[in-house]
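Apart from one protein chain that is not included, each protein chain of the complex appears where it belongs.
Naming follows writing order (A and B), and every chain is counted from residue 1.
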Amino acid sequence: MVPLSYYLVLSGILFACGVTGFLIKRNIITIFMSIELMLNGVNLSFVAFAAHWHVLAGQIFVFFVMVVAAAEAAVGLAIIIAVYRTRETLNVDQVNLLKL
Amino acid sequence: MLSVHLILFLAFGAVCVAGAVNLLVQRHPINSALSLIAVMAALAGEYLLLGAEFVAALQVIVYAGAIMVLFVFVIMLLNAGVEERTQGSRVAIIIGIPGMLIGSVLVAWVVLRHSGTGEVAVGALPGPPKTIGDMLFHEFLLPFEITSILILVAIMGAVVLASKPPSSPAEGPTQKVKD
Partner (left out) sequence: MPIWIYIVATVIKSAIVLLVLLTAVAYTVWLERKVVGHMQNRWGPTRVGPFGLLQPAADGIKFLFKEDLTPPHVYKPLFLAAPLIAVIFALTSIAVIPFGNAITLFGYSFPLQITDVNIGLLVILGVTSIGVYGVALAGWSSNNKYSLLGGLRASAQMVSYEISLGLSLVGVLILSGSFSLREIVDVQGGTFLGFIPRWNIFLQPVAFFCYLMAAYAETNRIPFDLPEAETELVAGYHTEYSAMKFAMFFMAEYANMITVASLATLLFLGGWHGPIFGPPILQALLPVFWFGAKVFAFLFLYIWVRGTLPRFRYDQLMAFGWKFLLPLALANLIVTAIVVVVK
């Protein structure tokens, strides 16, 4: 038996790492990966709560989160490619002009 | 007492946290991507411990096997190099890392303090694919259909964004989308 709170703490740590990565990273791809990390942390608490309350809907929610993450990854990476094509950089600090 | 369940939980959890921290420490995006894959695989292990076998399989197939392949593909395609440190990133590190530590400790303290004694047994809620499918196509039919439209829009958006402007000759496959 593992207390539910352990799962929540793990999920919180993953989420905090994701937020930090989002803040301190300057490579746009890594920033994007930090967002995925946050989503993963949230998914863990969904599954843990589902197991705790015996409600399967929590697992279904993870399914939806994954679908949204997949759609987001596809569009986001396409945007990254488009940005790289025009600016030739992946550093977010250098992508600071609305117009070239 | 250390039960097998707790040991497994701690082992997978340690891999998760180590991977997440490594994602922050590494400066080359491909190393960050690989540590994120390790986090996802370890999370699949946690899901298995919770009995969510279908979610665990999806986690590996969709997250580690498709979304992260896309990331690695883009890193390879753009030949992303080592991240440069700038003024902004130094400020972010000074504020961000203590912020993360404070945030994690706060969350851990609040959760551990106020969560009561709720415990989760190993395989507490089995999520067999059949039941999940039933729920998905009955109770959650509308959200399911909406996400399928979302995926369709995302496919078209990705193709439009990543394809070359019409002036230059078309070349190679455009960004592929996988759900």
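Please note the rule applied: a residue touches a chain if its C-beta (ideal position, glycine included) is under 8 Å from a C-beta of that chain, and two chains touch if they have at least 3 such contacts.
Since we're looking at a predicted model, the values are computed, not measured.
The shown chains contacted by the absent chain are B, with contact judged over the whole complex.
Residue B:V72 is the one among B:V72, B:V110 or B:L136 that touches the chain missing from this view. Within the complete assembly, B:I30 is the residue of B:L10, B:I30, B:A121 or B:L136 that touches the hidden chain.
The missing chain lies against chain B, touching residues 30, 34, 37, 41, 53-54, 57-58, 60-61, 64-66, 69-70, 72-73, 75-77, 128-130, 172-173, 176, 178.
As a convention for this text, only the chains that are shown with their structure count from here on.
Centres computed as Cα averages put chain A at a distance of 6 Å from chain B. Chain A meets chain B in the complex at residues 1-10, 12-14, 16-21, 23-27, 29-30, 32-34, 36-37, 40, 43-44, 47-48, 50-52, 54-57, 59-60, 62-64, 66-75, 77-82, 84, 90-91, 93. Residues of chain B touching chain A in their complex: 3, 5-6, 9, 13, 16-17, 20-21, 23-24, 29, 32-33, 36, 39-40, 43, 46-47, 49-52, 54-55, 58-59, 62-63, 66-67, 70-71, 74-75, 77-78, 80, 83-86, 88-89, 92-93, 95-97, 99-100, 103-104, 107-108, 111-112, 115, 117-122, 124-125, 127, 131-132, 135-136, 139-140, 143, 147, 150-151, 153-155, 157-162, 175, 177-179.
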